[in-house]
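Omission of a single protein chain aside, the complex is shown with its protein chains in their original locations.
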Amino acid sequence: MQLGLIGLGKMGGNMRERLRRAGHDVVGYDRNPDVADVASLAELVERLDAPRVVWVMVPAGEPTRQTVEELGELLSEGDVVVDGGNSRFTDDKIHAEQLAPKGIGYVDCGVSGGVWGLQNGYALMVGGSEENVAKAQPIFDALKPEGEFGFVHAGGVGAGHYTKMVHNGIEYGMMQAYAEGFELLEASEIVDDVPGAIKSWRKGTVIQSWLLDLLDRALDDDPKLAKIAGYAADSGEGRWTVEEAIRLGVPLNVISASLFARFASRQAESPTMKAVAALRHQFGGHAVKEDADG
Amino acid sequence: MQLGLIGLGKMGGNMRERLRRAGHDVVGYDRNPDVADVASLAELVERLDAPRVVWVMVPAGEPTRQTVEELGELLSEGDVVVDGGNSRFTDDKIHAEQLAPKGIGYVDCGVSGGVWGLQNGYALMVGGSEENVAKAQPIFDALKPEGEFGFVHAGGVGAGHYTKMVHNGIEYGMMQAYAEGFELLEASEIVDDVPGAIKSWRKGTVIQSWLLDLLDRALDDDPKLAKIAGYAADSGEGRWTVEEAIRLGVPLNVISASLFARFASRQAESPTMKAVAALRHQFGGHAVKEDADG
Amino acid sequence: MQLGLIGLGKMGGNMRERLRRAGHDVVGYDRNPDVADVASLAELVERLDAPRVVWVMVPAGEPTRQTVEELGELLSEGDVVVDGGNSRFTDDKIHAEQLAPKGIGYVDCGVSGGVWGLQNGYALMVGGSEENVAKAQPIFDALKPEGEFGFVHAGGVGAGHYTKMVHNGIEYGMMQAYAEGFELLEASEIVDDVPGAIKSWRKGTVIQSWLLDLLDRALDDDPKLAKIAGYAADSGEGRWTVEEAIRLGVPLNVISASLFARFASRQAESPTMKAVAALRHQFGGHAVKEDADG
Partner (left out) sequence: MQLGLIGLGKMGGNMRERLRRAGHDVVGYDRNPDVADVASLAELVERLDAPRVVWVMVPAGEPTRQTVEELGELLSEGDVVVDGGNSRFTDDKIHAEQLAPKGIGYVDCGVSGGVWGLQNGYALMVGGSEENVAKAQPIFDALKPEGEFGFVHAGGVGAGHYTKMVHNGIEYGMMQAYAEGFELLEASEIVDDVPGAIKSWRKGTVIQSWLLDLLDRALDDDPKLAKIAGYAADSGEGRWTVEEAIRLGVPLNVISASLFARFASRQAESPTMKAVAALRHQFGGHAVKEDADG
């Protein structure tokens, strides 16, 4: 089938490739003319036969908002917009309501798979009405991995990004669990072969996983991770997961601890621990280390 | 090769079966005569040709200590004892030193695989000298999963149980991460198909894993886990992991939070939260709920 | 000076009393005519000479929003509204902007002190312009405790509620720390006199505090807290504290753990721990407890 695809970066570019390999007719637009098939959103819409499906794959927040708005002006009744970016689930309702008056459908789709998706397929978590999801189903079928897993129509508008958000929260917790285990092995005076220990876990254990395979891979390249700084960014989904848990009154100790560990990893100096050190000095006369910059 | 195997419970019994399928000659002993091949440890030792390898698969702590002690009396120079139980790594040095004067070798082996090991193989994490490990290597090769993973000789005596201990600590963290994600999806007002969401994650996602497959399996049987109480025991390795982290000064926020969640799951009433409620009442006149038993 | 005071509940009623004792002329309004001095907001405004100061002491959220809106219609240029309720700091900017076009000033004031404030004074954390804060200063002076502490003009609009919000976040953490210590003493096999231990801490220790005095007081009444359920509500400030930390990328492990402990205290059954129990059953054949309701 035909698909309009907006955003041809690392993810979008690979998705176009996977869809074309599956025989779909993808018209891609990107601000970067070197990778784009058309010169404008208007041209993209023009190139597609109605009813159109247009997949938005641009950064969450303002870029997605603007793109949805422009599409609302260009598209017609019966067309469907799929937001495949990392939007917060609360944005989906807004986008859907923006498009509804003109009869344009909206589907949100959380996409997992990263740089491996081109080859292995992308896991897709979808929210929207049955009718709108059905219009994009051939595209979902081509993008998803082979077999019975890797796709869910999880509920109405927003349910796709919600499911993806929770997926990412779990991801934070799992990564932190592996990483804490790695640190403990490294600190051990008794385990000599840390990369070997981790490699051994890849089969037959309770903790075997794809993330573990990747950790092993990273240690193959750099057995002590000496080349990598202990600095981890976060792209928002972990924050949203904890915020949603707070809203709903759900205790989320592990996922929040993982999020906070990332925050801490980005601090050169911890004001919290300055205050603790100051207090210890005040009541116990404990020596403090001077801040090198202080 | 010949192997003496002590302890034929759920794990030991399956291991005997897997070893026999691989053509090894296993002489099994258990306190339960219905499953035992011999009537006593003495008879077991007698049935094996020197140099003997005897695998101990009994509960950690006192039972293992007693068995090692008895074997120390029955075995001879050049024989090797493998402790495949869930012993704390600090016990291994004691066991090894107990056997050393008589020239009996000692190898510790952390075993993962649970009820699935018979079919899939057991992941083995081994500690001991090259010489002693080599004597048991054919047994390790038969027990481990096929392929390059699932076995490591991680270091000297204790390194096997240490590696298994860290494995279990990671397991706690991963399980808690998935479980928190499950709770958030359940609490969500927007995701309609929670089991479907979790099933979809099994392929193409960053969080695909064997544990996730099992969670999906559990939800196939009981989509809301309505039949299972929120009560989780712990068998010691998680506690040892956190204790070792404390000894080494390693921050272990996620794994310790997972351990504490299990402790809390076993409390009918939380004294901590009684005290919080009492304090809120004192300063704010906030109403308290009466303890139904109070 | 004259003050209009809206909301004469537990807090507002005591504040009126403290202000009258200090010689101020307080005109109080409440929906409950039994405690009100006037029958309507309009009458309250009429009774005050311009420039008026009107203190709003009603529940945060909708009630405060409505009251500020009505006051916006009734008050005149140069008057000042003080929001002394537990509003979220993000509401303050909205309220201030609502009143600004008419030249009505806005001050936010976080109030601490609970049921003890009438006697000891209320700690006041204030945000707003110098000019507006100055108009209410005699009121602040009468409400605050004697001495140099208990009052701060922390910054512009919102800074008062922000400071109070952080105060409450700290309060969560402190209460949880004391409560965890109480539980550990209770669990100890070696400390016989838990209330005595806690009472001893009230002087000469590093952890002496007013909260500790209250814990001692609670134990005087009920030495094992047998009459109180381990159930703790939360009134919002803890949630806002963690949400703000997430927004700013500040790691807040202790305060968030305290918040989550309250969430957990309100669950009859933990879906998270159901999932952990289900997983343990799946891989290890560990027995699960059946949910009594399942």
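The chains carry the letters A, B and C, assigned in the order they are written, with residues numbered from 1 in each.
Note that contacts are C-beta pairs under 8 Å (C-beta built on N, C-alpha and C of every residue); 3 or more make two chains touch, one makes a residue touch a chain.
Keep in mind it's a predicted model, so treat the numbers as computed, not measured.
Counting contacts over the entire complex, the absent chain touches A, B, C. Within the full complex, the residue among C:A50, C:A100 or C:V206 touching the omitted chain is C:V206. Considering C:D34, C:D49 or C:D192, the position touching the chain not shown turns out to be C:D192 (whole complex). Residues of chain B that touch the chain left out of view are 206, 239, 242-243, 246-247, 249-253, 256-257, 259-261, 263-264, 266-267, 270, 272, 283. Take chain C: the residues that touch the chain left off the picture are 89, 112-114, 117, 120-125, 127, 144-145, 147-156, 158-159, 162-163, 166-174, 176-178, 180-181, 183-185, 187-188, 190-193, 196-197, 199-212, 241, 244-245, 248-255, 257-258, 260-261.
Contacts to the hidden chain, counted on chain A, fall at residues 10, 114-116, 175-176, 178-180, 182-183, 186-187, 210-211, 214-215, 217-219, 222, 225-233, 253, 257, 261-262, 264-265, 269-286, 288-294.
We take it that only the chains that are shown with their structure count from here on.
Ranked by how close its C-alpha mean sits to the mean of all protein C-alpha atoms, the top chain is A. Over half of the residue numbers at the interface between copies chain A and chain C are found on both sides, making the touching surfaces mostly the same.
Taking the mean of the C-alpha atoms as each chain's centre, chain B and chain C sit 46 Å apart.
As a whole-number value, the distance joining the C-alpha centres of chain A and chain C reads 37 Å. Listed for chain B are residues 114, 176, 178, 180, 183, 187, 211, 253, 257, 261, each touching two or more other chains.
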